[in-house]
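For this view, one protein chain was removed and the others were kept in their places.
Right after this comes chain A.
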Amino acid sequence: MALVEVKGVSKHFGGLTAVSKVDLAVNAGEVHCLIGPNGAGKSTLFKLIVGLYPPSQGSILFDTVDITAERPYARVQRGMSIKMQAPSVFKELPVRQNIRIALQERLSGAERIAEEDRLLTLLNLGPDSEKLAGALSHGQQQWLEIGMALALKPQLLLLDEPTAGMSPDETFKTGELIKSFNAEGMTVLVVEHDMAFVRQVAQRVTVLHLGKIFARGDLKGILQDEKVAQIYLGKTHAH
């Protein structure tokens, strides 16, 4: 069953069509990767799902409810959680307070403090919990933002290039983290460039090219698709 359905969605910026009549279904419980070359419209589609852009046409359903006209906060309250492409944390606030702001609607008192500690440990941010978030390295800010997204305990986790700026080791750990949350039943939609990461986590893949769906299927099929290799990596195979 589809948790998110994008139906015939287009987005125009003046004369530019960033996304054109896209249909996409993300099934409950899967890790779905959205890939494509630069300018393919991945981040735009992501922002349409999140509600940061209103679509020029088409509709978006979450858990069978039409959310096209809803603001981002209402979509989050329905069970979405988002990690943006560029680190988007509260830089002038301590790391722990960043997590607390994400948690405080769900938990309170000792339970909340225990969950803060658990997430900080999970993200290797325990020793830096009293530092200002802006003082963290780029990779740590990415982890902190993932932690804030996870703190909401969402049904659907949306990650826009979660490993940008991370070392290979950090990237691998992030992949394992995503897989562990998926194993607990969380649906994950990832926009990602790093094919090693996609291979590590993806169960299904959708390829966007020039704002349109170019291909979709399971990971193995996509990696063996000659046309995908051509548009995505020149004429080289994707593996």
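List of remarks:
In the analysis below, a residue touches a chain if its C-beta (ideal position, glycine included) is under 8 Å from a C-beta of that chain, and two chains touch if they have at least 3 such contacts; residues count from 1.
Everything below uses one rule, namely that contacts and distances are computed from a predicted model.
According to UniProt, the chain absent from the figure is "ABC transporter permease", selected among "Phosphonate C-P lyase system protein PhnH", "Cytochrome P450", "Sodium/panthothenate symporter" or "ABC transporter permease".
Only one of A:T68, A:Q97, A:N182 or A:Q203 touches the chain withheld from this view, namely A:Q97. When the whole complex is considered, the residue among A:L3, A:I67 or A:L152 that touches the unshown chain is A:L152.
Contact with the chain not shown here comes from a single listed residue; of A:E105, A:E176 or A:D218, that residue is A:E105.
What chain A contributes to its contact with the hidden chain is residues 50, 52, 71-74, 76-77, 81-82, 84, 88-94, 97, 100-102, 104-105, 148, 152.
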